[in-house]
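Up next is chain A:
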Amino acid sequence: MAQHTRKGAQFQAVTANRLADGIVVYLTADAQWSESLQDAAVAEGKEAAEALLAKATPAVEDNLVVEPYLFEVVREDSGIRAASVRETIRQAGPTVRLDLGKQAELSGVHS
Partner candidate 1 sequence: MYRYDEFDQQIVNERVAQFRGQVARRLSGELTEDEFKPLRLMNGVYLQLHAYMLRIAIPYGTLSSRQLRMLAHLGRKYDRGYGHFTTRQNLQFNWPALKDMPDLLAELATVEMHAIQTSGNCIRNVTSDQYAGAAKNEIEDPRIVSEIIRQWSTFHPEFSFLPRKFKIAVSGTPDDRAAIRVHDIGIQIVQDAKGNIGYEVYVGGGLGRTPMIGKKLTDFVPKEDLLAYLEAVMRVYNMYGRRDNMYKSRIKILVHEIGAEEMKRQVDAEFAELKKAGTLHLPLEEVARIEAYFRPPAFEDLPNESTELNKAVLADPDFANWVKSNIAEHKVPGYAIVNISLKPIGGVPGDCTSDQMDAVADIAEKYSFDELRVTHEQNLTLAHVRKKDLHAVYEALKKHDLATANINLITDQIACPGLDYCALANARSIPIAQRISERFADIARQHEIGELKINNSGCINACGHHHVGHIGILGVDKKGVEYYQVTLGGAADEKTAIGEIVGPAFTEGEIVDAIEKIVNTYLGIRTEGERFIDTYRRVGIEPFKENLYAAH
Partner candidate 2 sequence: MQLIKNGSFIEDQFVTVGDDEALPEGAAIVSLERWQAERETLRARNAPVGVRLKSGQEPSVIAQDLDKLAVVALEFPAYRNGRAYSYARLLRERYGFKGEVRAVGNVLRDQFQFMIRCGFDALEVADNITPEIFAECAGFFTAFYQPAADGKPTVLSLRQRLAARAQAAG
């Protein structure tokens, strides 16, 4: 399973792709999958993060999502931000087509 998180990351969330259409989704606190990073459950510390990732397993087994993994986030007043360039792009859409992807469809997307 891909890991895209810095060692020693304090806050992490879980993301995956929906099996049927490939769209990026985030694991929420009640084990649902939302297209918005703002709905993601945030785990603090290594143990909580591993527990959160484990909560993704049923959705894999039920063929809802593929390749879930942990990634680092930052909590701010404005909401949850992805820490890396890669995950920032992933929660928004291509930076070269601002008319496509979540940045055009959802609110709360950050750059």
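The candidate set was assembled so that all candidates are chains of the complex that A comes from, given by their letters.
As a convention for this text, a residue touches a chain if its C-beta (ideal position, glycine included) is under 8 Å from a C-beta of that chain, and two chains touch if they have at least 3 such contacts; residues count from 1.
Quick caveat: nothing in here was measured; it's all calculated off a predicted structure.
Interface record for this complex: partner of chain A among candidates 1 or 2 is 1, by the touch criterion.
Across the complex, chain A meets candidate 1 through its residues 6, 17, 19-24, 60-63, 66-67, 83-86, 89-90, 93-97, 100-101.
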